[in-house]
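One chain of protein is taken out of this complex; the other chains stay put.
Moving on, here comes chain A:
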């Protein structure tokens, strides 16, 4: 926001309150109430306003207090955010960033535990990015703000408290690149967002059992970084996808199709996709645990695939 006076923030309680997850803490004091705009609870309209402002050249960062609330703004995100560059024949660019926390938290209930990446993935014209670490959150956010395209940045409710040392100097990450978390030889595990941590936990167990998994955090949910993924498949010949969104129509489903289409000859086994169950997230703690993929399931899947 220092670098570019056109960057502004829209969202509920982003200003004086500092953001429901404190992401925008301190910004309103520094930049004023117009640049860090506290909106009323009207997702459809303030998303639309953000798109309208972007049409004139401003660069709004629109926050959904919880990603699930952005379903109310679906029309604005899909038709106006995503498609205006195309339907205007290139006259308007919509450099918005739509961000917010999503994913399954700690017993937040079904409506507050939604994963919208699967709903948004078909929208032409937008980019979907999921950050997972402190380092990539900063880099991807910067890249998203600087991008001329509309970017939906998926953050995760449970990852806000992570602490990590990051470089002092400025860095910007590429929005379309996947991250190689742990190189390996036996199997490619593709994951994103919070599941990365479950996968890394499972990886520890797997290493102890003698497996050498290659873990890739795909980060870019649309478009997929098939270059990195392809190279990995070429090396290991086995793929396991671990994701938090639902099985049906999820990111994993699209990724499975993409890998099958492109790298079929390199696969020694069918691609296995571990996703959350196709159910509304229950409130009870044990049930909630079972909707999401847990490390023991990942270990079991790898062992199965590597037989």
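Methods note: a contact is a pair of C-beta atoms (placed from the backbone, for glycine too) under 8 Å apart; a residue touches a chain by one contact, two chains touch by 3 or more; residues count from 1.
Just so we're on the same page, contacts and distances are computed from a predicted model.
**Q** Missing chain's UniProt protein name, "Pyruvate dehydrogenase E1 component subunit alpha", "NADH-ubiquinone oxidoreductase chain 2", "Golgin subfamily A member 7/ERF4 domain-containing protein" or "Dynein axonemal intermediate chain 4"?
**A** Listed in its UniProt record, the absent chain's protein name reads "Pyruvate dehydrogenase E1 component subunit alpha".
**Q** Just to verify: which one of A:93, A:205, A:277 or A:297 makes contact with the chain not shown?
**A** A:93
**Q** Given the contact definition stated above, which residue among A:20, A:66, A:114 or A:127 touches the chain not shown here?
**A** A:127
**Q** Spell out the interface residues on chain A facing the chain that's missing from view.
**A** Those residues of chain A that touch the unshown chain are 8, 34-35, 37, 39-40, 42, 44-58, 75-76, 79-80, 84-93, 122, 124-125, 127, 143, 147-149, 172-177, 223-227, 230-231, 234, 258, 261-263, 265.
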